[in-house]
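Just one protein chain is left out here, and the rest sit where they should.
What follows is subunit A.
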Amino acid sequence: MSKWQQQIRTWLSRYFDLPSDVMLDLPRITTIGSIHVYIENHTGLLHFSDEEVRIQYKQGQIRILGKDLGVKMMLKEELLLEGELKSVEFLPDSKGR
C-alpha cells in the first residue's frame, strides 16, 4: 500500500513539477561550503557529538561527520549545524523503498 502511495507521489511531483522534498517527505540538506549544514524536514536528532551527528528522517538516517560540530539552532523540523564538515552519509532503512 505504502509503496503504491510512494509511486503516486513520485509521479505527481514529476508531472506537476513540484519540489520533491515537499511531496516526498524527504529532508532538504543545504551546505554552505563545509562550515554550515542546514537540514530541513527531519524527524529527530538521534545522536550528537563533536565529530558525528545522526539525524532521523522518514526513510532512514543521515550521518554527518566532521570536526568541532555544534548545533547552532534547533527547531521542530529544522537544524543548523556548524563546524568543520567532512561528509554527509545517507543510511536508508533496509526495509524502506
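Just so it is clear, a residue touches a chain if its C-beta (ideal position, glycine included) is under 8 Å from a C-beta of that chain, and two chains touch if they have at least 3 such contacts; residues count from 1.
As a convention for this text, contacts and distances are computed from a predicted model.
For the omitted chain of this complex, the UniProt record lists the protein as "Sporulation protein YqfD", which is one of "Xaa-Pro aminopeptidase", "Branched-chain amino acid ABC transporter permease", "Sporulation protein YqfD" or "Transketolase". Of the listed positions A:Leu18, A:Ile32, A:Met73 or A:Leu91, the one in contact with the omitted chain in the full complex is A:Met73. Contact residues of subunit A toward the unshown chain are 44-50, 70-76.
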